[in-house]
Every structure is written in C-alpha cells, then in structure tokens.
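Left out: one protein chain. Kept in place: all the others.
Going in written order, the chains are labelled A and B, and every chain counts its residues from 1.
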Amino acid sequence: MTDRVLLSIENVAVDLPTPRGNLRAVDRVDLKVGAGRTLGIVGESGCGKTMLSRAILQLLPKKAKLSGRVMFDGQDLVSLDPEKLRKLRGRSLAVVFQDPMTSLNPVLTIGTQLIETLQEHLELDANSAKKRSVELLAAVGIPAPEQRLTQYPHQLSGGMRQRVAIAIALSCEPKLLIADEPTTALDVTIQAQILDLLAREQRRRHMAMILITHDLGVVAGRTDEVAVMYAGRVVERAPTPALFKKMRMPYTEALLAAIPKIDAAPHTLLPAISGRPPDPTRPIKGCSFSPRCRYAAGQCHTEKPPLAAAESPAHQYACFHPIEIAAGVPA
Amino acid sequence: MQQISSADPLLKVDNLVVEYPVGARTVHAVSGVSLEIARGETLGLVGESGCGKPTLGRAVLQLRKPVSGQVVFDGHDLTAMQGDTLRKMRRRVQLIFQDPIASLNPRRRIGDIIAEPLVISGVKDPEKRKRLVCDALTAVGLDPELVIGRLPHEFSGGQCQRICIARALVLNPDFIICDEPVSALDVSIRAQILNLLEEMKGRYGLTLLFIAHDLAVVKAVSDRVAVMYLGRLCEVGPSEQLFARPAHPYTALLIEAIPMPDPDVRPAESVAVGEPPSPIAPPSGCRFRTRCPRADQQCVTEMPELRRVATGQFAACHHPLI
Partner (left out) sequence: MATLELALDEEILAQPVKRGRRLGPLFWAAIGWMVLVFAVAIFADFLPLPSSTDMDMLERRAPFSAAHWLGTDGLGRDELARLIYGARISLIVGLCAPVIGLTIGGALGMLSGYFRGRFETLVVGSMDVLLAFPPLILVLAVIAFVGQSIFNLTLILGVLSVPASMRVARAATLTLSRREFVIAAQALGASHARILLRELLPNVMLPLFAFFLLGVAVIIVVEGALSFLGLGVPPPTSSWGSMIGEGRESLDIAPRLAFLPATAMFLTVLSFNLVGDALRALTDPRQGAL
C-alpha cells in the first residue's frame, strides 16, 4: 500500500539564543509521515523532540531561528502566510499536549472550548456546534457528555481532561495529529485507555499521527515507524518491528536495555548508560553519544556520523560502529 | 495476620487509617492498611494516583498523624511518640522524594544540606561532619570536591537525586522510604539510580519501602510487592509470584496495562473500564468493584479482607483469580 507522504520535514534545524550561547535544539532532521500512518519519536529530555513538534506547528518561541522546510500536504509551512497557517492549525493539523491541565483553559467551560473550535474552523452555528460537541465527547468515551459541556477542566480527572483535549483536537477532522507525550502524566491504566482511543480514532479517520514519547514501550505496539532522537538529531529510524528486532544504533540498544523488564527477576542489575544526556549549549565534537557509548572508537570522537541506510532504505542509523549482532527483542 | 515468616519485622503497620479534611469533606487517603517489612527486605508499594501510597509513606514517619492504627518500628510504637523522642526515632528512618530538585533547599550549599542531618543529631565536630559528608557523596558516585560548594540548581535531576540519597545515608539509617524516587528522571538515568539504590542497600544493610506507580520498576527492586487501591491493600506477595500469577483483578489489570517494548505484543483492547473513583467518596464494600469485571452483590455490601491465596501471597477479594 503506497501512502502518499502527508508531512515531510526536510533539513529542519532550530537554533535558540540563550545567555549561555547558541542552543541547537534540532539539528538537521529529515522525517516523513504518510497519510494514515503513525510515526513514533522517542527520546529523553533535551533531545529536541518537543522543539521539533513545535517547529512543525510553527509555534516556536519568538527568539528561535528555524531553517529547512516543513512540507505539509504540498505546502511549505515555514514560508506560509500567517493567516493561512492559522486556518490550517486546528483544522488539518491538530495537537494534543502532555499536561491537559495547562493545555485547557481553566476559566472556560469544556463546552465553550469545544464549540469555539468548531465554530472557528467549521463555521457551524451554535446549535449544530453543540450537538457535534456532545457527539465528540461521547466518541472519546466520556460518560454523560451533555453535563460535561458546562463543567470546568478542574472538575474532571486527568484522564478525562486528556480525553477532552483529544476531542478538541479531533473535532475538525484533522489530517495529522501530533501527540506530544499524551499519557506521561497519566496513570498506567488510563494510559492504556487513552492510547487505545487514539489508535481507534486514527483508524476510523485514516489520520496520520506523530506520537512523541520517552517510553519505548508505548511506541512498540502502536506505531508503524519509529525515529529515535538524541541531542537534536535523529540517530535511528526504522519500521517499528525492525527497530526493536534489528536495532543498529548503540543508543537505541542501551535505551531498551535500561528499561526494567516486567519479566526479569527482581534485583537484576540494570545495564545503565553512564553519564547524562549532553548539554545542548555545548555541542560535542564527533558523535553526541560517544562519551557514553561502549563501542565508541577513534572516528566517533572526531566526526559526526551521517544518517545513512544500510541494508534496507527504510532503516537508517547514524553510527560508525553499528551493532552487528541483532540485539533487543529475540525474534 | 502474619505476612512474612520472620518473627521480628523491622516495621509493622497495624490497621493504619489516615484522613484529612479538604474544605468541608474528608479524603480517606488510607483506610485500614496493615503490613510488615522484614529486616533487609525491600517492599514495593504500587498503585495509581488516589490510592494513598504517598500518604502511607508519610504516615509511617508520622509526618502525617494517622487517625487510628499503629506503626511499630523496631519494637517502638511511633504513633505513641511525640516531640523529641519521635524526632530521635526519625533519624533511623529516612525519606527520598520524587522531585529531587525540590527536595533540596535552593539557597543552601550541597555540603550544608548533607551535613544538616548530622548537625541535627548532634555531631558537633566539623571535621568529622565533613568527613562523613565526603564519604556519603563518594558512596553515591559524586566527587565531593566538585559538589560541596555548589547550589542545587547547578545539577541535573539525576545528580540531585544522588545528593538526596547521600543525605539520606549520612546518618546510617536502618530504613529508607523511597517515594517515587525515579519517576521524574530520564530513562537512562533511572537505571543508574535504581542500581545505586541496590548497591547502597547491600552496602549499608538497609530495609526499603519502595513506593512507585511503575510496576516494572517496582518489580526490579522489590522482594515483595503490595498493591494499593483507593486507600486499601489489594494484594501482597513475593514479586515473581505476584506478577506471574496475580490473585486480585486489579493487579491483573495493572500488569496488563503495562506497555511492553515488544512490537509483536499487540496491546489488546484494554479491559480497563472507567476511572478510579475519588478518595473523598469511595465506593461501599470492595472499592475496586466499580471497575471490576468480576464484581457481584457481595462485593457491594462486604469489604474484603486480606486472605491467604497462596504461600506468602494475600489478596483482599471475594473472587480472587487463583
């Protein structure tokens, strides 16, 4: 099945001036998302994944400098007219953020926030908008939706608020949904429900989705393709099964190994990665992971490895000494 | 009812009830929890938000006064203690928190922060204090020379957590309560801190109460695990056994909801139904019944007590899975 490419991020770099020097938050990233497909972006704090999502939405902080192209449905969002961009956001391009308490307006009722979005983008009248809002709330699994319309965000639990945020995001039938750590702040049972909800809605609407998270477990069963980011760059990119079964980048291997496994015996010492993620204001010469990598050798410390494909073009990684033997999940 | 085979547990919590008012209503944070921790054991306490596990941790230390129930530490009844005696007792039990940066006074130097417990417990000699502080910092893998004179905001989350662990260890306590110590840290740092805790446990002969919401993390460090839901214990048992064959439906639900980093495991449509009720108005009878697929009339009227379902494993359920 050939999906047309809905979103193409081309050579995008984001620079932020800080009192400590220039911060390269995103360092020349190339990514593609096909219509109806899910891309997972995995990385720890400081890797640039949030800045990348902001760059796609053109919602970067004022001082940030963006270079590169973001092609969405044929249009370059970077050079797009601000008015057209505004119309695109919320309508074709939707976002769900991590903390629903801060992404929902605390002084407006749920109903107002939903109806506002609907009226703005779909130009519905008040009554139709209200009906549609109730349908949406029911679709995301909120019990007693009519009553919720008059409630405020703080009256709902975290999971409910996130559902409302998803309802708002989905209200205008977007073509692409960016979910930035949507479940990190939620309990694990609610997390499962929310992720199921997102997957279901995606299938129904044939929507593309970018799932940003630090949890490899979340991307494993729910994405088609995964990109691993480290220090502002994509260091490995592959279809999900390939990433877990045939990972080549040592960072991916180390990340997977550092997660405590539910089927491991207690008190097994975890293979931790020494050191910490690098300071983005101090770019490291050579591969950013080299100070922490156990395979690092001469070339790794002086040159930055390019993102290249080896066997199959869909599986790319940036490493001079990729893992030869397949590590990770046994087939 | 004895949960462990040892006759002399280090910590014994007996029917602890903690409630506190919120406006005009009461939050039933902990409603009758009893457990025992043997010397040298790590008990993992797991549960989702609203289950009361952080409150339980604080109530053990009497930082929150329980409404009723007893906490016996090494034969001493903490609930009956006050003032100075209680404060002296507290030095044998330490606490590590979730947010490592907020746990450190932003205006004090690291050296002073770690020396604080020593000052409070009356170590007067500054040379001796400095030595103990340096020892603690080295034990957690930090170079004392580089760390002592600095302020907390100069360090990352992982390093701050190490500093908190050093502070907890400097008095050589017997028992440490870890309240979500790695939840706020990155994945790669998490593993480091967990390993560090294991190492410290071995070196100092500690007993740990490890509170977390991440089951895999809890399983990795605990000998036994206790599962809490809405202020009550659902199940207690040895880690391997509990995860392999959970008796309580809630435990099974938690295990199933864990996202597995294995692409072949397609997550089944979750059986998780609904949301946890509020601890202000918990359901009658078994508190889990509103989300339990096995609930029946008995569950509405009768609150289940912890009953033995297998060797060393106890569950509070009228219809356990085993």
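The definition used in the following text is that a residue touches a chain if its C-beta (ideal position, glycine included) is under 8 Å from a C-beta of that chain, and two chains touch if they have at least 3 such contacts.
What you see is a predicted model; the values in this text were computed from it and never measured.
Asks: Using the touch definition from the top, which of B:Thr55, B:Gln192, B:Thr207 or B:Gln313 touches the missing chain?
Replies: In the full complex, the listed residue that touches the missing chain is B:Gln192.
Asks: Specify the residue from the set B:Thr55, B:Thr79, B:Gln94 or B:Gln313 that touches the hidden chain.
Replies: B:Gln94
Asks: Touching the absent chain in the whole complex: find that residue among A:Pro19, A:Pro82 or A:Gly298.
Replies: Of the listed residues, the one touching the omitted chain is A:Pro19.
Asks: What residues on subunit B make contact with the chain left out of this view?
Replies: Residues 58, 61, 63, 86-91, 93-95, 97-99, 101-108, 116-117, 120-121, 140-143, 146-147, 150-151, 153-157, 159-160, 162, 164, 167, 171, 192, 195-196, 198-199 of subunit B touch the chain that is not shown.
Note that in this section only the chains that are shown with their structure count from here on.
Asks: Could you state the distance in Å from the CA-based centre of subunit A to that of subunit B?
Replies: Between these chains, centre-to-centre, one finds 31 Å.
Asks: Would you pull the subunit B residues touching subunit A in the complex into a rising list?
Replies: 48-49, 156, 158-159, 186-192, 194-195, 198, 213-217, 219-223, 239-240, 243, 253-267, 269-270, 272, 275-276
Asks: Which of the residues in subunit A come into contact with subunit B in the complex?
Replies: Interface residues on the subunit A side: 44-45, 157-160, 187-193, 195-196, 214-218, 220-222, 240-241, 243-245, 254-256, 258-274, 276-277, 329.
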